[in-house]
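A single protein chain has been omitted from the complex, and every remaining protein chain is retained in its original position.
Up next, subunit A:
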Amino acid sequence: MAAAAAQGGRSGGSGGSSGAGGGSSCGTGVGRSGLLDKWKIDDKPVKIDKWDGSAVKNSLDDSAKKVLLEKYKYVENFGLIDGRLTICTISCFFAIVALIWDYMHPFPESKPVLALCVISYFVMMGILTIYTSYKEKSIFLVAHRKDPTGMDPDDIWQLSSSLKRFDDKYTLKLTFISGRTKQQREAEFTKSIAKFFDHSGTLVMDAYEPEISRLHDSLATERKIK
């Protein structure tokens, strides 16, 4: 039910935007949101190649994200991801500048600009590596729980996971950072991926969701006790 409500919310959002664009012709607005609905397959059960390690990890991560965002209605914070995207975009920008400059002014004249672009590109690559290793650290979700009274700063929930190559043990770690006290609490579980996927590679949400909820509640109840 939560998934259907979220789906309705999402298509409502896209319908709203297309409605604003083509106010005169309602028919095309509805048609476009209908196509977008057909494109999005949030309700379809996740089916992946069970032998592909990265697909397994991605599907588990995405499902954990879905549970946290839809069931508990947290708001996703895109700060970390945006940082990474910005660094990559700047690197590609340097590459494109080098390409165009070299095309406009053939080689010997373009030497200083090329040298600058190449060095900047590799510096950006170094920055990207440091960013993903130390700042991002395999965190794939940062979600905020807005305080209902609006007085205190938001509580932050962070999800990070790891799945070693050719291994079947999947570790999911949930970190709770209280907005008020700035204290950090974490909980994690390590389970074999065989517990969550059936033989055809479909992710069984009925087995996976209780795990996430248990993890979440273990951190939430500690807060209440305090």
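The rule is short, and it goes like this: a residue touches a chain if its C-beta (ideal position, glycine included) is under 8 Å from a C-beta of that chain, and two chains touch if they have at least 3 such contacts; residues count from 1.
Just so it is clear, contacts and distances are computed from a predicted model.
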### Task
Would you mind picking the UniProt name of the chain not drawn here, from "WD repeat-containing protein 46", "Dihydropyrimidinase-related protein 1", "Trafficking protein particle complex subunit 6B" or "Signal peptidase complex catalytic subunit SEC11"?
"Signal peptidase complex catalytic subunit SEC11"
### Per the touch definition above, residue among A:Tyr121, A:Phe176 or A:Phe196 touching the missing chain
A:Tyr121
### Message
One chain is left out of this view; which of A:Lys47, A:His105 or A:Lys195 touches it in the full complex?
### Response
A:Lys47
#### Entry: Contacts of subunit A with the absent chain, listed as residue ranges
38-42, 44, 46-48, 55, 62, 78, 81-82, 84-85, 88-89, 91-92, 94-96, 98-99, 102, 106-108, 111, 114-115, 117-118, 121-122, 125
